[in-house]
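Heads up, this is only part of the complex; the chains shown haven't been moved.
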Amino acid sequence: MPLPFKHLISTRQLTRADTEEILKVSAEMEKIRKKGGNELLKGKILAALFYEPSTRTRLSFETAMQRLGGEVVTAEGIQFSSLYKGETIEDTLQMVSQYADIAVMRHPEQGSAEKAASASSIPFINAGDGPGQHPTQALLDLYTIEKECGRIDGIHIAMVGDLRYGRTVHSLSYLLGLFKNVRFTLISPGELTMPEKVTGFYRENNLSFEETDDIRLGLDADVIYMTRVQQERFADRSEYERLKLKYVLSAAMLKGKKVTVMHPLPRVGEISTDVDALKNAAYFRQAGNGVPVRMALLAMLLGKA
Amino acid sequence: MPLPFKHLISTRQLTRADTEEILKVSAEMEKIRKKGGNELLKGKILAALFYEPSTRTRLSFETAMQRLGGEVVTAEGIQFSSLYKGETIEDTLQMVSQYADIAVMRHPEQGSAEKAASASSIPFINAGDGPGQHPTQALLDLYTIEKECGRIDGIHIAMVGDLRYGRTVHSLSYLLGLFKNVRFTLISPGELTMPEKVTGFYRENNLSFEETDDIRLGLDADVIYMTRVQQERFADRSEYERLKLKYVLSAAMLKGKKVTVMHPLPRVGEISTDVDALKNAAYFRQAGNGVPVRMALLAMLLGKA
């Protein structure tokens, strides 16, 4: 089943059927990857446009393309953004459409992904537009939940840390809303609670959620999704320092617990390294799941899956 | 017919026969690209050395190499230039000649391309040396004129904007000088007129040209070639602001006109976006033509065309 859209901008555009199809193709891609990749996208070129650097996301997309035999051209960072000072995103995408077969973009401004897609004559994937959306992260999170827990319907997920500015927990919430009986425990300091646009979404969709500042209420969930407090969101550095390590998950806290620990990475102390050796620790596997999920999306949007 | 040189530094080294051969091979490359590329340059490596970032030119060369099955290594920007502070361009090229099969270089200093070529034991292409030459841009411009107008001999071209510092209009002028009965209408403010070295070339070669500051005199030409006024050429910012948008081409001005609109891009306002939807607008197709022209040059200089 081909996806009913050409560009992936937001998780909001996904139906449950689309999402399940992506997860199914991702599982096939994981098998292909384990066998060393194939040549499905041979002759195809991915343009990776990172106005804002994100090595993790970029390497994940680039290796996904290469595992399917495709090629990559990259523009990243300071030089790239300064160069195009003055050129509109729309013009850049019209130009890139002449060179490559599919484009991925990370950009610091919310709404930039929609502008880019509107001008792109090749398939376009949003790899994060500032505080906006990051749909491929949400899809790999969902894929990880399904792999680790064996199901998505009926899951109990605790989200911890910066729920206010944490783009990943927003995108994932919308995606989980497509499934049945998902229960959310939202754990954050008062300054960083889940915004109304997301809790409103929970209410509209009759999703069960509770809010607390006590991390212990998340330890018996199926999944505990830790997030980093991002320094760049705070004007006041002391405020950042105070909130940064309010929640630190340690091996001692997880003793006897079955909860799957996830984190979009990088972590800066929210999860002690003594957790890494536990079976609960899924965060590096989660990062690895980005590759098959992105292989699936690249192949599907190029009409090759 | 192989090209009678190993390195492409300037359009001045091209004869009409060379130029026509490059255009012919470019047209073949465009067909190959439309079929998804081939493996003509499999096993070959292009080194893309961008001391000065130019994402557009770099992506165009890199995808050209990849469409022919070749590989690319890239060095771009600040880190690259700071690293080699102290190393001569000649040493860098001697080193790169040990790694790659062909090299492309963009450098901010005029004359750097000649130095680089003198030390390169592999074929070398100048991708712009400051205010000097940018021969592959001129060749793709010429290829675009031929494709859009069906001929080059007898063409009437209006060049608009910053004719003084605009490297592209100089290189293109020299190349058009190889053809018959080309007529130039040069449209610029008094501060930015075509330099004597180029008008002298017109005179020596009996090329017809006229100078004006009225853009309306260009609207009935076969081609109107718009250029951007480059801020970096002005010490005085207010001078730049005053001249920047002296000529803005809009859809209204093109009503009933057949003129082909070209621009080397990026534009920063010289062409209204309402022109984009018109048949006249050839500038994004022009950017796309960079790929087959560079495929042709890479293949020809590697002896594979």
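Which chain is which? They are A and B, in the order written, and residues in each are numbered from 1.
We adopt the following convention: a contact is a pair of C-beta atoms (placed from the backbone, for glycine too) under 8 Å apart; a residue touches a chain by one contact, two chains touch by 3 or more.
It should be emphasised that the depicted structure is a prediction, and the values quoted were computed from it without experimental measurement.
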item	value
Complete-assembly copy number [criterion: all chains share one sequence; 2 shown]	3
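Convention: only the chains that are shown with their structure count from here on.
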item	value
For chain A paired with chain B, centre-to-centre distance based on mean C-alpha positions, whole Å	40
Residues of chain B touching chain A in the complex	36-37, 53-56, 58-60, 62-63, 66-67, 72, 74, 76-78, 265-268, 273, 276, 284-285, 287-288, 290-291
Chain A to chain B touching residues, read off their complex	43, 45, 47, 71, 73-75, 78-80, 82-84, 86-87, 90-92, 94-100
